[in-house]
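Have a look at this one before I ask anything.
A single protein chain has been omitted; all remaining protein chains appear in their positions.
Chain nomenclature is as follows: A, B and C, assigned in order of appearance, with residue numbering initiated at 1 for each chain independently.
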Amino acid sequence: MTSTERDINWVIGGPQGSGINVAAETFAKALVRAGYRVYAAIEYHSNIMGKHSYYRVRISDADRRSPLGRVHVLVSLDEETLLGDTHHEFPAHRGHLHEVVPGGAVVFDARIGLNPGRDDLKLYPIPYAELLELALMEFGRQAERHRFRVVQNVIALSASAAVLGFELSALKEAILEGFKGRRAEAAGINLRAAELAYEYIKTHFADDFGYRLSGLNRRPERRPLLVRGVQAAAIAKIKAGLGFQSYYPISPATDENVYLEAQQRKYGFVVVQAEDEVAAINMAVGAAHAGVRAATSTSGPGFTLMAEGIGFASMTEAPGPVVFLWQRGGPSTGLPTRQEQADLRFALQPAHGEFSHLVVAPGDIEEVVFDSYMAFNWAERYQLPVIVLLDRHLAGAYVTAESLGLEALPPVDRGLFYQPEGTSEGDYFRYAFTETGISPRTVPGTEGGIFWTTSDEHDPRGHITEGAENRLKMVAKRMKKLDVAAREIPPQAKFKVYGPADADFTVIGWGSTKGAILDALEELRAEGHKVNFVQVRLMRPFPAEELKGLLSRAKNLILVEENYTGQLGALICEQTGISITRRVLKWDGRPFTQEELKEGLLKAMVAEGTVLASHLQG
Amino acid sequence: MTSTERDINWVIGGPQGSGINVAAETFAKALVRAGYRVYAAIEYHSNIMGKHSYYRVRISDADRRSPLGRVHVLVSLDEETLLGDTHHEFPAHRGHLHEVVPGGAVVFDARIGLNPGRDDLKLYPIPYAELLELALMEFGRQAERHRFRVVQNVIALSASAAVLGFELSALKEAILEGFKGRRAEAAGINLRAAELAYEYIKTHFADDFGYRLSGLNRRPERRPLLVRGVQAAAIAKIKAGLGFQSYYPISPATDENVYLEAQQRKYGFVVVQAEDEVAAINMAVGAAHAGVRAATSTSGPGFTLMAEGIGFASMTEAPGPVVFLWQRGGPSTGLPTRQEQADLRFALQPAHGEFSHLVVAPGDIEEVVFDSYMAFNWAERYQLPVIVLLDRHLAGAYVTAESLGLEALPPVDRGLFYQPEGTSEGDYFRYAFTETGISPRTVPGTEGGIFWTTSDEHDPRGHITEGAENRLKMVAKRMKKLDVAAREIPPQAKFKVYGPADADFTVIGWGSTKGAILDALEELRAEGHKVNFVQVRLMRPFPAEELKGLLSRAKNLILVEENYTGQLGALICEQTGISITRRVLKWDGRPFTQEELKEGLLKAMVAEGTVLASHLQG
Amino acid sequence: MATKLKVYEVKDYRADIDSDWCPGCGDFGILAAIQQALYKLQIPPHRVAVCSGIGCSGKTPHYLRAYGFHTLHGRVLPFAAGLKLANHGLTVIAVGGDGDGYGIGAGYFINAGRRNIDFTYIVFNNEVYGLTKGQAAPTLPQGAKTKSMPEANIQQGLNPIVLAIGAGYTFVARGFALDVKHLSELIARGIAHRGSAFIDVLQTCPTYNDIHTKEWYLGLDRPEKRPRLYKLEEAGFDPVVANPEDPEEVRAKQLAAITKSYEWGERIPIGVFYQVKLPTFEDRLREKGILGEIPLAEADLFRRDVTELIEALR
Partner (left out) sequence: MATKLKVYEVKDYRADIDSDWCPGCGDFGILAAIQQALYKLQIPPHRVAVCSGIGCSGKTPHYLRAYGFHTLHGRVLPFAAGLKLANHGLTVIAVGGDGDGYGIGAGYFINAGRRNIDFTYIVFNNEVYGLTKGQAAPTLPQGAKTKSMPEANIQQGLNPIVLAIGAGYTFVARGFALDVKHLSELIARGIAHRGSAFIDVLQTCPTYNDIHTKEWYLGLDRPEKRPRLYKLEEAGFDPVVANPEDPEEVRAKQLAAITKSYEWGERIPIGVFYQVKLPTFEDRLREKGILGEIPLAEADLFRRDVTELIEALR
């Protein structure tokens, strides 16, 4: 039985600000505690309150990395979740009712006179308000019914748990956790509401739902981590010795910054909220030159403002910063809270002129940790800015994982330092010409290590010069460092190959699509297709020769990207001359569901050309 | 006799601010008036006073587009011009004495005890100070000798003219022109100084200089234009109907802006000096949306700050602006006053996300006019920003030309407009989906034409929406316009082929290197080589198919670029899969001299690989 | 034009699309005030261009029936400047958040003051970054901690009125989002003012700002329930420079405005702080003979004869 058939997809939807995220995350935690594996991710608008959002929790007995499109249990807090906003001049979505599988369950507010227009669903109308009223009555808090409105989430959640046959006790335990500190007083009401909803299902509906959790094997003994990319990146940065982070609020990078801010005290580093991204990047460059490991974190619109500072950092051979670029839907302000992989091309040449920098793109949690950590080693070793290219999907999706792989990380490498003999810097040249192009550095404060630096072209001392001979050597010196990096960076950080070497079809992708690709490939292989996957990780310096060999031996190539133009495809052609004629793309602002990608790949196997793989998810 | 053998290269050098540019430009004008053709360009530092600068005037009887490295007449105002700044820890140059051809002339200040270290030169030590003193005496102005210091330029110039056998009267006429208005009172002294210097040569030196102007045929009857790129671009913009230009001062774009500022009154348009380039681009986008033809002009560092605004203009489908990017030495602040072609890659993807814009790169004055003018037609027809990619060499080098080719320009095309029926915009959709992706526009102020626009993804009315279906269509709509442009833009605006179709070697280049390439190819062909030249003009949308056909038929390809990485080469490989294995590059901040390029091409013809073609010009 | 005869109703300034602001957001008040001001002045909707930055406040143009430009974060002023200079016949209103205007846009806020282009700039001052979930904005006082912030604000709040005066704005005012009538009058005055009119609007953000709330501004937290806000005009404050030629008076009025701007906490002034009639940027361009009466966007600039420019090259 393939994963799509075996897994159970629980989806809750409602207006933004109504608390569905709390309900979903509580449920995800409860499920993990109970020994299931989950993939959980929210889709929401760039809006604070009122617009439609929904949260998918995919329940499995093995780690998954992509959302499912088909829905087994749909939990709705409003009518729009069921039928969409079709009353608008330009409706944004058609709701989720049509995504529910035959025999699937729909939990909804009994007040809605629902006509599903299909008879293959199990409908669970629940009197949210009445049940809430009951709970409040027991605590004599009816007067506060408005304030406790949000408890309807717990009611809907608990009802759906009952439908699925998930233990009430386990659910309550998870709910309780949400009410620590000053929120504790509300715990009772929430727990009681959960009980009432659970009982309501048991008493009013037959226990005959077809998709049971019991179909999945559990391993309660080994509890995995439930982690999102922003957490993984932040932890890796702390581990790497982050000393300074500057940022300007922007989705989806904000969560990483908020996480780091909360850890400043304990680990002793500084996070500064700058006035904009221009200030953020320049603060980070200043901190890097001062000798700390510095970083900044943003998404497309902010990154575009950092362009100037990245060129500056590279020109002055600053040992950093590391720039975390969490891609989102573009161009311009675009789709602030949605997924896209459209900043690769820009990240490769983020400013005018020719300069050296590194670009690495992790595809899963473990790689986020590895790359985020190594980025600092590389920044200091090669004295250049490093861009870690991630995305909204990787940032926000919770996945289960055995570990973050911190144990396996190489030691901290701070690169070459100059050891002054005397107290005068007479024979110190910050930009000395060397074999590797890397010049031993000092940090401000070092006696005998004084240097100058400038964004203008400069001589080995760091003073301005426009001489032709020096210019030729300095440009070569700075660019040479990329060749050294290309030699030293480990192969698995460049690209990875998954699946049989002799596949009929080789899928090529990067970043978070790795999840959907691996999930879909597992299914395709189960169905007898011989497919493998080449995941490109290091975008600059690009492993052109290695990849060229690999790809030219492949039978058929299929490019998979979440953008319109196929940016990795263009990069591969630029670097290897190999043009990929089968492409599965999507640019609708949503990550591939496993079904979308599988279907897209099947189409691509039949004929060359570009397949748009979108089921128009809400 | 090839052009390098026939032409005469006159070079004057001295400290910045000493007035050599006036002397050189006066001489150039005088020569043109006398019927010669000239190429004249200055090399100078990013400094206001004191650093070494020099001005080359190449004298020919046909239009040339590139500098000569060999010098026939070297006119020096200081010792550094002769021997360089070799006393510095990191000398910037070795002076120009070594560039003088055997039998060449050196005009210098008699006070310098010059030991040229070679005996094949004709030395003309001139007592600058004494001659100036004489002139001042005749006018009783000795007291002001400090103020008139600069007259030494005229003395040196006139002496060199005498050496070359150029008519004094013609020279005086040109000098006189420089003293109009409040400067008129100084005319007499300058003219007298010129006479004294001229006589000094006649009386103190034998009239036996080997390189005579008489070797060149003159056509005094047909006086050509003496024009620089900045002037050509500005005139074309005015002709195109420029209504608004915003800018922030930056070399080498400033001259274009200064030129335009001076024409505001006469032609009725507005030029605004903004507080930075972010303001400049956004002002221009606002003006474009308001319905005028808007532009901004900058170089690399400023362009990087315009990145955000370009993505915004494209996302909102503004009918412009046209962005003039005058490339200079990068990265970062780089080499502010020097030449480089290193912003192509960045101009192709100047911000995050995927959006449509045009990039066109003229290679000579005529193309600067054509592209600058057409850019506005394209911006309005396709409703997107257009980047005209030029460079410091094109901006600053004076060349002679018969005309600017304004007569041949197509009519103004403002694109599609929506004609409102009623006074309500009920049925107007600013971003209506159409066959071509182009939606008829209105401008603010139009009754019944009200629209909304946003940098967020939007629906046909211009209101924010995050719907998947609309997203898929809107992205495709915006990108589709590139296909339409690719169909409609005339072939000669895409690329041009010069020379025999069946060449053994095909040189590929772009931008101002066209000058050196054509000059060098003429010479190579004269020497019996079968070479032709493919000049790529339209960088986006890239004429991939047409070029692929052309290049795959070529026997041997040689890439020529003034940068380190070979950016056009990478673009060609990305777009056609053709990788060019012979490359002639330079990144020393100076344009190719005809000799450097010729020598480089000859090397490239013998073996594959990259040739660095630099003679380390001062 | 036909439009001359037509009388516009308030609803003519409403776009038929529902807003996505939180219930009770102060932005509703500012939106209504803008609509009423335009109605009061009877400016035809199609002669109005409303430009905005990015933020909750940035969504305003979508809810107005007028040419709407929802631009970039922090760039609304340069955009509005270009738009106005290209068509000086339009009524141009720029709106944006406090983060948009005083944070990322501070450089443009300051330098726009040096031009006095004839437009009105309305800042939605809610002391937080609303759309990004409530981080501290540049106007939030140091040490303040809203419910949305993990810890107290480490940066100082700045004084927009002082900055506006120092930058050279010729009309400087402060309004309150929930006093729509007063605010609409301020906005109408700002629009009527020839030159750059700056209006800082104290805006409540019930979702994230639990410090300076409606209750707080209205003094409902005080025993005597006396509003903290008071109106300068009612306090007999005269912000208008009678003789712009007189540097003494200009200085005096500017200082008075700055002095007033320091009042905060127990008594908070709203109303016009400063106004002076000076040539606009457009006037200066006209004076130089660069700009004519016909807006550039309506002029025919396409039959130019450039022979003179070409001949100058010979």
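To be clear about the criterion, a residue touches a chain if its C-beta (ideal position, glycine included) is under 8 Å from a C-beta of that chain, and two chains touch if they have at least 3 such contacts.
Small disclaimer: the values here were computed from a predicted structure and weren't measured.
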item	value
Which displayed chains the unshown chain touches	A, B, C
Among C:103, C:175, C:190 or C:239, residue touching the chain not depicted	C:103
Hidden-chain contact residue, picked from the options A:250, A:284 or A:359	A:284
Omitted-chain contact residue, chosen from A:141, A:463 or A:548	A:463
Contacting the left-out chain in the complete assembly, out of A:185, A:447 or A:488	A:447
Missing-chain contacts mapped onto chain C	102-108, 110-111, 113-116, 138, 142, 151, 154-159, 162-163, 165-168, 251, 254-255, 258-259, 262, 281, 284-285, 288
Interface with the undisplayed chain - residues on chain A	223-227, 231, 235, 238-239, 241-244, 246, 263-265, 267-270, 272, 274-276, 278-280, 282-294, 308-309, 312, 316, 403-404, 406, 412, 423, 443-456, 462-464
Residues of chain B (touch criterion as defined above) contacting the omitted chain	17, 45-51, 248-251, 254, 258, 261-262, 273, 275-276, 301, 332-333
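Heads up, the rule we're going with is that only the chains that are shown with their structure count from here on.
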item	value
Distance between the centres, which are taken as Cα means, of chain C and chain A, whole angstrom	38
Interchain centroid distance [CA atoms averaged], chain B/chain C, Å	42
Residue list for chain A, restricted to those that touch at least two other chains	45-46, 301, 332-333
Where chain C touches two or more other chains, by residue	54, 72
